[in-house]
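Notes follow once the structure below has been shown.
All protein chains but one are shown in place.
Let's look at chain A:
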Amino acid sequence: MRVLRPNPVAWVLPAASLLASVLLWQLLASARPHLGLIDFANAPSPREVLDAGWTLLQSPKLLFHLGHSLWRVFAGFAAAAVAGIALGLAIGRFGWARGTLLPPLEVLRPIPAVAWIPLSVLLFPSSEVSMMFITFIGALFPILLATVHGVEGVDARLVASARSLGARRWRVFAEVIVPGAAPAIVTGLAIGMGTCWFCLVTAEMISGQFGIGYYTWESYTLQNYPNIVVGMLLIGVLGMGSSALIRALGRLAMPWQGAAR
């Protein structure tokens, strides 16, 4: 394996690559070529996107859309985290829970969250709650799966030692199973956070009235083409940022993980 040495100019290559990409974009947007399969006639240029972004940054609309999206993601994600971790711990640890809870979940799991949109619009009178439900469904399965795997991955010898040291059933659960599964759970939460944003944006495009996904779609229908790209970039930044936040919180909660010799 090649060893990556710390390089004083390590940022040069990535920065040049990013700059080249923006230049290519500028080139395509200004030349507006029609390439058969793909047509750049209406593609906004980087400059237009930057201006649109600057305008949005100064307008109260930004906080308004962001606030709605963040609240929906938070609500759906929090519900999915609670349900996914609780169900995952039970399914991973107890035979009766596996037997009763797993079959229906296995039937639902392959259905993409987006496919739930029509039904959830019917089920929930409030479109707000139906969008939260979609983000919930999207995050639930990654979190549930990671938790079950985490519980199953706990070393049986650790459980045996805890019992030899006098821990009873529930103490074993709290002292060994939960912390043993914690690293896997954090990974599941970070993945779930990503799918949360993916599902939310889709749901907002279909049934939303506010929110960053709705803003992106509205920009298309109102022919504010630069704003489409602004919306896309914002979604990317929010998704990346919230996943990074989950991982940072995970590191704080698990100080032993980074402990090296």
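Note that a contact is a pair of C-beta atoms (placed from the backbone, for glycine too) under 8 Å apart; a residue touches a chain by one contact, two chains touch by 3 or more; residues count from 1.
In the analysis below, contacts and distances are computed from a predicted model.
Of the candidates "ABC transporter ATP-binding protein", "SUF system NifU family Fe-S cluster assembly protein", "Biotin-dependent carboxyltransferase family protein" or "TIGR00659 family protein", the chain left out of this view carries the UniProt protein name "ABC transporter ATP-binding protein".
Among A:Leu56, A:Met132 or A:Val148, only A:Val148 touches the chain that is left out of the view.
Only one of the listed residues, A:Ala79, A:Ala97, A:Met205 or A:Met254, touches the absent chain: A:Met254.
Considering the whole complex, the residue from A:Leu28, A:Leu105 or A:Met205 that touches the absent chain is A:Leu105. Within the complete assembly, A:Ser164 is the residue of A:Ser17, A:Gln58, A:Ser126 or A:Ser164 that touches the hidden chain. Listed here are the chain A residues that touch the chain not shown: 102, 105-106, 109, 145, 148-149, 152, 155-158, 160-168, 171, 175-176, 179-180, 182, 254-256, 259-261.
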